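Missing here is one protein chain; the remaining ones are kept as they sit in the complex.
Which chain is which? They are A and B, in the order written, and residues in each are numbered from 1.
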Amino acid sequence: MKRYLIATAVTLLTIAFPGSAIAQQPSRSAKWTKTYVVEWNEPAMYYGAKTGVIDPGTDCPNGTNPEIDWVKVLVDAGYTLEEAKWLRNPANPTRSPVHGQNQMAFRGKDRANVYVNPTSTPDPGLAPVTGTTGEGVNLDGDEKTGFTGPTGEKGIDNNFYKCLGCWKTYRGPRRLSSGALQFNDSMRNGAWTTVIVVAGEGADPMNDDKVTVGFYVSNDKMVKDGNGNIARDYTFRIAPHAKYEGILPARTSNGKIISTAPADIMLRDPGYTRDLELLRAQVNLEMTPDGALTGYVGGYRPWEPVYKGWVNARGPVIEVLTWVQLPAVYYALRRNADYSPMGTDGEKTHISFALRIDALPAFVMTPDASKEVASVESYKAIAPKETDKPALGTYVVDGIVPDRSGKFQAGPNAVILPPSASATNKNQ
Amino acid sequence: MMGTQLLIKRWVCGVFIGALALAVTPSFNSSAQRAGVARTIKPALRRITETQYRRTIADVFGPGIKINARFEPEKREEGLLAIGNAELSLTSSGFEQYFALAISISDQALGERQRATSVPCKPANPNQSDDVCARQFIESYGERLFRRPLTESETLARLKTASAGAERSGDFYAGLKLALTSLLVAPEFIFRVETAELDPANKGQYRLDGYTKATRVSFFLWDSAPDHELLTAARNGAIHTEAGLKQQLNRMISSPRFEDGVRAFFMDMLQLDGFENLVKDPAIYPKFNQTVSDSAREQTLKTIIDSLVRKKRDYRDLFTSNDTFINRPLAAVYRIPFASNNEWASYTFPQSSGRSGILTQVSFLSLFAHPGTSSPTRRGIKVLEIFLGELTPEPPANVDFSKVQDSSKGTVRGRLLDHMNNKGCAGCHRRTDPPGLALEHFDGLGQLRTTENGKSIDVSAEFDGVKFDGAQGLGKLLRDDPRVPASLVRNIYAYGVGRKTEDRDEAFLSDQTKAFANIGYRLPDLMAQIASSPEFFRVVVPSGVHRASSTPVAPTTAPKKTKGVSR
Partner (left out) sequence: MSLPIDRRSFLRGMLNGAAVCVGLPFLDRFLNGNGTAFADGARLPVRFGAYFWGLGLTDTPTGGTRWVPSKTGRDYELMPELESLKPVKDKVSVFSGFRAIGDGRPNLVHWSGHASILSGVAPAATGRFDGPSFDTRIADAIGTSTRFKVIDIDASMSRQPVSYSTRTGNTFATPETTPLALYTRLFGAGFQDPNSDDWKPDPSIMLRQSVLSAIKDQRQALMAGVGKADQIKLDQYFTSLRDMENQLAIQLQKPEKCAACAPPAAPKETPRSASVDAVRANTRAMARLLAMGLACNQTRVFNFVHTSGTSETYIAGQSKIYHQITHDEPIDAKLGYQPETSKLASIVMEALGDFLVELDAIKEGEGTLLDNSLIMAFSDTGYAKIHSIENIPMFLAGRAGGRHKAGQHIHSTGESVTRVSLTAMQLVGAPVGEFGSGTMKTARPITEVIA
């Protein structure tokens, strides 16, 4: 793993720039740079049907995982039929129209909370992808492990796709899965910005052996154009970030950017997890004739934070909206995890994954806004201290939102009173 | 209800007659609000513009007053709204808007918190009328709004409204609000009523009265109503003297508020009001939006203020200098990096950009183009109109289009050259198209493009026998053309006096143009020069003046307290 030192960055900052005038920028160690802003990013998922978003296809022969009969799930978990029906009934005052029915959490053994204790219930089973085509990057260098890409590339490692690819929130054609839409809408409306800097030392950017790709955070929001797409050619200043940065050595060949060595990076995840750590990350990108950039950045990401991200987004809500039993996600991820940072004997804490990226040409400036970046460097050392703010605040506890009024507390000991029972109680 | 109205009418009429009676006897007492004996005429009546309205309200009541209204559209004549507006009146819906606005401003200015600062006195009983305090209020605000002291009859009319309103609603301030509304919607506020009196120095001739002179100077240099100091100079007659006038001009030109006046002038001359309704086809120019539109206008105005006012540069530099300002949205349209942490930053386009001054800023290029393409003819027409003062006539109705209708010629240029070779079209197109063709490296949004349909765009052109190439060629052409500064001088003068120039102005304009060259084409000096010349205040007696009786009905400036002043 190589890292560029920051001395140059520090020198840059100590030079005073007059007022607000824009200076012409000198070229530095790189001969050329191409800079972009990410206008769409989603987990790489290959959609194997010809029409629709949830139709059966070569990836998932039965289509997207079906809607779940929650009454049956609750009965299987030990609730009586009457209790199960009442729990699912919208008229039940313990069911929040915003946060769902908290009691859903307590379906483990002895009414354990399955969100924070997923193994307290047997694996409900999440139907995996059974096709052989997948998108992403060949992470282990082995052409025999993994999927074949849509254009024939062999050995694509993407177990994340394999085990979760039929799940409603991830499945769909490009840009059409519900999860991708939700998070990219948020990003495109200004929630966050990721910029990419590609710099090379050769004469021809399309064919250069010494290239570096840098992923950075910017605090400048993207701007939409008159058609609702992200507008090209806006300027973004790199905001040094303590965590989110990625620097990868690569080469270009006929406009394709391929990693020459893996690197450990961390990006802002377009999902509830927020931190997308990618170990042994590699890029497989293409610089298109219209000036844009498209392709993949893949690596091994820790799987348990993915699960926890979903849980912290409120278990009952996620389960009902995305047609899944969250413990099944846990089991699936655990089962398909295929990498351990400790070596082949270590516990497999990470799973192969790829992010599909589309980026548009943009100007990227050094953090002090004085000039365009001329090379790919790290700015972590000058980043402000990160204050960890959880995605949805601290009001989600163990996967559910406790009732603030204190009137209705879900839990292992909760008494579920269907109306007939409470009516008779009242009449007493 | 009708009965009460009649009653009020009779009462007011009675007061009016009484005021007339008062006014007939010449009075030399110190209050300048009592009328004198000189005869007056009103040579001109001009509606104030939206920016003038807003600035006046901000000056008089403070910047906190919100103005949310739709102003009547203005009219451009001979290239200037300042000339066209002279023909405009107020339609019913316009009156409605001004009326609602007047009520809103009065409510805000006399709101519970505001009234402590806005009302200079306190009523004896806040639940009743108080003529003394009301009069103080009406007179002081009336003077600022009418841009001259109120006549007694004008004051009494509002006093009546204030006291009746106070009595009916049991609230002194409610009465004041009505009086203020009545001032804000009065024609004396909405229109600049220019008044001329008999000139004591030239028997039988008229001169603009002091308040009219003050108003002209104030709108010319600050785009707003006269402030206290200027009103004082009018009141004591200083404005009629060369020294007194010069003192005011220097004060006003050195003030930062001079930038407002210059902005207003160039907003008019460059026709930047077109931005209010500019639309572009998002399928072709997706980057265009309201922010880009506002920024483009601001870029041009900032460029001009910085160059001509702050740096006092040569006016002609505007056509060749690429020193300007940009912000982040504009940087995306120009496709350059925005290297600043501030909202705006100064920037100089390099030679290689092909740009040349304000002609190649997004403002000019996008305003004078179509929603989905550039328009050499339109741009050419505007170059001629705005910078050379040459208006292009309407195209003839029965033009034969069969000769020029094949538009598959590859570039727009090809099609237009057909116009120039056609007898019916050449007359105008030979003049209008060349400047526009030179700007064809910039599309309908002002973005650089050097090819069209795969072919390289030829930007060579010929105008008045001079060949030139591209925008930089055009910029140099305009810089060297003596008609350009002459046209500016004419526009400045016409703008300041609010009417078209006539034959008898030519000698004066020619002298002013020579002087402009001698002072290095510096705009502030030009404006000072024009405003201090007698022509600036020349009275043009209009036809069909409504002859009043010899009793005066408008105030005149009080006579100076020196000996030998004839009346």
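The rule is short, and it goes like this: a residue touches a chain if its C-beta (ideal position, glycine included) is under 8 Å from a C-beta of that chain, and two chains touch if they have at least 3 such contacts.
Here the structure is a predicted model, which means the values were calculated and not measured.
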item: Partner chains on view for the chain not depicted; value: B
item: Candidates B:P395, B:G427 or B:G520 - the one touching the absent chain; value: B:P395
item: Contacting the left-out chain in the complete assembly, out of B:G64, B:G427 or B:P542; value: B:P542
item: Hidden partner chain, residues of chain B it touches; value: 1-2, 5, 8-9, 12-13, 16, 40-45, 70, 72-73, 75, 87-97, 99-100, 103, 151, 153-154, 157-158, 160-161, 164-165, 168-169, 174, 178-179, 181-182, 185-188, 190-191, 193, 195, 274, 277-279, 281-284, 370-373, 394-402, 405-407, 541-548, 553-554
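Everything below uses one rule, namely that only the chains that are shown with their structure count from here on.
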item: Distance between the centres, which are taken as Cα means, of chain B and chain A, whole angstrom; value: 56
item: Complex interface listing, chain A residues touching chain B; value: 19-23, 25, 220, 223, 225-227, 229, 231-235, 237, 363, 365, 368-372
item: Complex contacts: residues of chain B adjacent to chain A; value: 280, 282-283, 285-289, 328-329, 331-333, 335-342, 344-347
